[in-house]
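Complex shown without one protein chain; remaining protein chains in place.
Let's look at chain A:
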Amino acid sequence: MRIVFEKTSYTYMENTPLEKRALHEVSTTFPSGEIIAVIGRTGSGKSTLVQHINGLLRPSQGKVTIGERTVDPKTKKKQIQKLRENVGMVFQYPEHQLFEETVEKDIIFGPLNAGTSEQQIKKQVPMLIQRVGLDESLLHQSPFHLSGGQMRRAAIAGVLAMNPQVLILDEPTASLDPKGKQEIIELLKEWHEEKRLTIIIVTHDMEEVADIASRAVVMHDGRIAMEGHAQEIFEQQGRLEALGLDLPPRLKVLSYISVKTGVPFSSWSLSPEKAATEVNASRKGNKDV
């Protein structure tokens, strides 16, 4: 589903002394079926922005269009309910929302709320649990007996179970080890290839999205500072640094090599192996000439 923000503003605690404006007339479009990275420092408004997409927040001014549904300041809560069934949201530390007696029960909580029959959804659970990389035998265990990484996958499975057309993830890899991070990213990649849904990843770590995001939006002070193809965004290192964002170490290394050797890399998100191959290829090319 296509998501369009039109002059969307949001103010927390409106009309109180603690009033804080988190979004200033943001206008942007997230094309359908892409993986979009929303990048920004803490407090830049990135979480506020994405919470508009499933109606957890309603804009104070302006409007947001998700597929065919429009949410503006006057939209009723009842109408938003339907929207939530199409837009899945994985919050930061999703393992904090686990509550059921068994992993299976927790996974089917969302679909049951959406009105899917218990039989129907239970058939899909074994497939889901495998997709997120957990063993089927864990289904009947208490979610609180899982390890941290397993809990996170179980929680993500609970959102995927709703089969959303738009999937939003807020810092999905926070506080995981590098292997765990990679596995979550791989899982998202596979899910995207199969379902062709729109995925929005909120992060301040560009490294983790460099591989999979096709578009990137950079937030700063409640406004959109940069947007466009992910590659183009990552190339503008000076501007990213000016916005207080840490560049991925990999990107720093690649650009250093590029400057020193004059090798034009085909992409800024190459794996070390591919980068080495390109350097080699380019060297050979130079020798030939």
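Convention: contacts are C-beta pairs under 8 Å (C-beta built on N, C-alpha and C of every residue); 3 or more make two chains touch, one makes a residue touch a chain; residues count from 1.
Going forward, contacts and distances are computed from a predicted model.
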Undepicted complex member, UniProt protein name, chosen from "Nitrile hydratase subunit beta", "Energy-coupling factor transporter transmembrane protein EcfT", "LLM class flavin-dependent oxidoreductase" or "Multiple sugar transport system permease protein": "Energy-coupling factor transporter transmembrane protein EcfT"
Selected residue (touches chain absent from view) among A:R21, A:R41, A:R69 or A:R84: A:R84
For the chain not shown, which residue from A:V103, A:M162 or A:A213 touches it across the whole complex? A:M162
Those residues of chain A which, in the complete complex, touch the missing chain: 13, 16, 51, 54, 56, 77-78, 81, 84-85, 87-89, 91, 94, 96-99, 109-110, 113-114, 144, 158-159, 162
